[in-house]
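What you see is the complex with one protein chain gone and the rest in place.
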Amino acid sequence: MNPQRTPRLGLIVNPIAGMGGRVGLKGTDGDELLRLAVARGAVPMAESRAALCLEAFLKGAEGRPFELHVGPGAMGERVAERYGLGVVVAGRGALPPPSSVRTTAEDTRRTARNMADTGVDLLLFAGGDGTARDICVALGRDRLVLGIPAGVKIHSAVYASSPAAAGFLAAATLFGDTSVIREKLAEVMDIDENAYRSGVLRAKLFGYLRIPYERRRVQGLKAGSGTPEAAAQAEIAAAVAETISAGPETLWLIGAGTTTKAVTDALGLSGTLLGVDACLGGSLVALDLSERDILALIAQQSDPKKIKILLTPIGGQGFLFGRGNQQFSPDVIRAVGRENLMILATPDKLHTLRGAPLLADTGDPSLDLELEGYYRIVSSYGGFTVYPLAAAGQ
Amino acid sequence: MSDTFTHPYIPNSDPVIQRWMMDSIGIEDIEELFACIPESLRFRGKMNLPEPLLSEAALRRRVMGRLNKNRTCEEALSFLGGGCWQHQVPAVCDEVNRRSEFLTAYAGEPYEDHGRFQALFEYESLMAELLETDVVNVPTNDGSQAAATALRMACRATGRDEVLVAGSTQPDRFRIVRNYLRPDIRVTRFGFDRTTGLLDLKDLKSKVSDKVAAVFFENPSFLGCVETQGREIAEAIHAAGGLLVVFADPSSLGVLTPPSRYGADLSCGDIQPLGIHMSFGGGRGGYIASADEERLVQEYPSRLFGIAPTEKGEWGFGDVAWERTSFAKRENGKEFVGTAAALWGITAGVYLALMGPKGMRELGEGIMQRARYLAALMDKIPGVAAPRLSAVPFKEFVVNFDGTGLSVKEINRRLLDRNIFGGQDLSADFPELGQSALYCTTEVHSKADLDRLASELASCLKG
Partner (left out) sequence: MKTNPKTEPRDFHQAKWDEPVIFELSTPGERGVLLPGTEPEIAALGNPWEDLPKELHRTSPPALPEMSQMRVLKHYLRLSQENLGADLNIDIGQGTCTMKYSPKINDQFATSPKLAELHPLQAPSTVQGTLEILYETEQFLKEISGLDRFCLHPGGGSQAILGIGSVIRNWVDANGMADRKDEIVTTIFSHPSNPAVAKIKGFKVITIYPDPVTGRPDMKAFMAAVNERTAALLITNPEDIGLYNPSIREMTDLVHSVGGLCSYDQANANGVLGIARAREAGFDLCFFNLHKTFSSPHGCGGPGSGVLGVQKHLVPFLPAPVVDVDDQGNYFLQYEGVDRENRIKDYYGVLPAIVRAYAWMLSLGDEGLREVARVSILNNNYIFRKILRIPGADAPFAAGEHRMEQVRYSWQGLKDATGCGVADVQNRIFDFGMHIWTSHEPWIVPEPFTIEPTESYSKDELDEYVAVLEQIVREAHENPDILKKAPHRSTIHHVDHDVLEDPKRWAITWRAYNRKYRGYFEAR
């Protein structure tokens, strides 16, 4: 944040996000579906969600000055007008007329890039998983953004828990005690909407966005202290790296995520963030594996008992299998065995689950049931948490 | 309690109030609130405790009756030291640490407990001047805990798992350190010279290696000797990539060079001499100090209070590096922090403010002069050798009684009959020193006290 100038907030509304939900359509990706949704009487939800967020933001801003940069028309301009807010409209002209809700993915991306160029300090976007993907494509991991939940069903961890929460957090980020706000990378999920509509949730980890979160504000407690997420991941990674180094003959199948990436980093290896990598004898033998590649590696492994899967649940959701790591198919999981799953999760990640179990949705309901039970999760250096896993269908 | 009685410490022990509160909760009997405790876990017996002493008069008679059986160092003439020392406690120290506002506060924030934060920041700052370091912690439980923690800090900072500890270290401190470092850190002793009392550099150098995280010694040592080879020891351990940890008696630092000046990376010690009553060994507090280097600051498990601006330009204070964590790969888990000795820290700050630079200098000079005088006086007594070790003593020195044919135990028994507490018996912990005792003198002793010890000792040795 640049203290020399008025803080800048960006707001992009994806007006069509959430329209499918009320009329029984899961998502609005694609023109035909959108027409169908409108025909069924769908009304734009995202704008009212954005309004709730703005109300909370204004409360939190307490009259302090800020610049609001919005998308044109239904993409933000219109909702800002409700509050009589003077706005800077990003990239008008190249975009559809203000009344149109027929925006496209490219409109979202272009507006986001435009706002990034004008230097917004925080970009709020109202939408769903598809919107998060568009922001991710447009901005990568370096810009500070935050999602206002407005989609049908959101699997990405980049969204605040409610529109009001997004508004308060945005105000704290722009005006608050800056020592309170921390940044972290959170998951953006890619859900196959076609499959989802036919009742199958197929998701992969699409990427990461940088979001703000509120650190414990008050210091001076009598004991204990919060560990920043990156340090907590490094601590886990140090412990796991020792285990991996101690067992060079074991084939380690390392799943997606920042926690597992910290492990390959700790080993001095350059693993992928989003794919499954294989580690054997102290080096990475293959990157970004498909299910078939994994099965081939398993078949080659001389001692089939010495295979381990290293993985971490999706934050806020708790999915261990079936979101972002379909490469770990039922065949792969069965071949490796549940006793060879090594699950990593920082304490904060577990706390975000609020006591809900980890979830398995492997695509094979009977395997999901077999996987149920308690696991010893690596949660710090020398520290473990015993935590339940349940079949997602339950 | 009974129907006709309420306890002064328990306002709601009055049955009428209790009835009213139970109605408000919607219960008939307080017993209902314990319903979640299974009957098998309920204790239905009576605790075998004395009948309560309900009046202050009865309580005072009982407790003071016990305490009055004691004979204190003020009622006798004491030469005990060895880590706990009889110093004059300025009246202002007692006044401040008995204030309700400090005495009964706990874990408030800077906005309600500004005074505590400022007083402890000032304690750190006053100690820092004495130690010539930029960082001092809020006190640990005692000096031995400070020593043990400083050594663990050194192990984390260097990523090593062995420490070398001087053989002349106070025996129980050595035990505490070794116990605290178990099981992952190896503690190796190195020797000291039986004639001079100084550390055995040759032995030390043979044990220093690139596995050694730190060398630890006391200065002055438990046996009272001022160690003169600090610089060489620092060079030896620094050359091997380790750290020097020195335990220093703060009452010596008005006259002696602080450890940071001869190469100590971490200084530690006990603040008891700074205005804290001995209380049978119950008044203790440990300090740890270092340079303002992030790699060391991040390893402190204790709280560190820092100074910070407020939005209105006042002096503000708060915890520094609250999310303290090891950046490097963690060889060990973080240590713990909890209730320790904060009020003694405030008290020690008051002491240093009262003493000022001149007071600390005069304190040290006077103590060293008395120690020299007393040793010379005792040395004149037939069969007594003092000081037994040739290094310059600070407040303690070893006295050997081999020439008297008597054990220290017997001599101390005879002195006690003359209302004198003789020096600490060293014969069990340091058998190589024969029948020796550790005598201590401070500013509380007048020449007449020292002369009296010498004459009573001479007389009681005759039988």
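Order of writing sets the labels: A and B. Residues in every chain begin at 1.
Basically, a residue touches a chain if its C-beta (ideal position, glycine included) is under 8 Å from a C-beta of that chain, and two chains touch if they have at least 3 such contacts.
This structure is a prediction, so every number in the text was calculated from the model and none was measured.
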item: Option touching the unshown chain, where B:371, B:386 or B:399 are the choices; value: B:371
item: Among B:202, B:231 or B:380, the residue in touch with the chain that has been omitted; value: B:231
item: Touch criterion as defined above, residue of B:278, B:381, B:433 or B:454 at the omitted chain; value: B:278
item: Missing-partner contacts on chain A, residue numbers; value: 56, 59-60, 62, 162, 164-165, 167-168, 171, 177-179, 216-219, 221-226, 347-348, 350-351, 354-356, 373-374, 376, 379-388
